[in-house]
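As you look at this complex, bear in mind that one protein chain is not there, while each of the others sits in place.
Moving on, here comes chain A:
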Amino acid sequence: MDPRTSAPQIPLHLTALAILSPANAPLYVRSFTGEQDELRHYHLAHAAVDVIEERIVMASTPTKPADSYLGLLFCMEDMAFYGFQTASKIRMVLSVALVDAMIKDADIVAIFRAVHHLLLQAIHNPFLSLPPSFHAKHAVSSNTETEHQQRGQNVLGGKMFGTDPDDIRPEWLKGSGAFERGISKIGGMLNGGR
């Protein structure tokens, strides 16, 4: 089931998306309005983190809910910021251009779930446990000398799948073609040509 199929019909303009690790380190920042705004959106997303922490403290009960949709965090300039925290404490901040029309919470949650789904798909790639500089003997090798030098690398000790949310590396998301394409699609669907 593709959560993206339930995208809202009203003109919702996404301006930026930021994904942060449990330690508030940036995992992925994507600006839908152009590259030059990326840094600004990143800073605003960080400002949103304070609000997230506050809301989590306010909303936390002994039995913590699984997926915490944090709702509208705050508004700044012409953008509204929405927050979402997954069960593994990964935070997502979505900024939307302010429109007069009513924005339904369910729509924003649908967007967050779609992004979460893409994130999980990108992390499940088994090849992420290979170091980026990994090199093996090619099936049709033209140069046989260089391969043997690389064999000293100790790749056998590493974990197969990164188990902690803290283990997720930003390079994985930036380097995953499918993830980038998925996020672009979401942005494209809801961008309204800004």
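Things to note:
We take it that a contact is a pair of C-beta atoms (placed from the backbone, for glycine too) under 8 Å apart; a residue touches a chain by one contact, two chains touch by 3 or more; residues count from 1.
The rule is simple: contacts and distances are computed from a predicted model.
The chain that is not shown carries the UniProt protein name "Trafficking protein particle complex subunit BET3", picked from "Trafficking protein particle complex subunit BET3", "Serine/threonine-protein phosphatase 2A 55 kDa regulatory subunit B", "Large ribosomal subunit protein eL14 domain-containing protein" or "Signal peptidase complex subunit 3". Counting over the whole complex, chain A has residues 121, 124-127, 129-130, 132, 134-140, 147, 150-151, 155-156, 160-161, 176-178 touching the chain that is not drawn.
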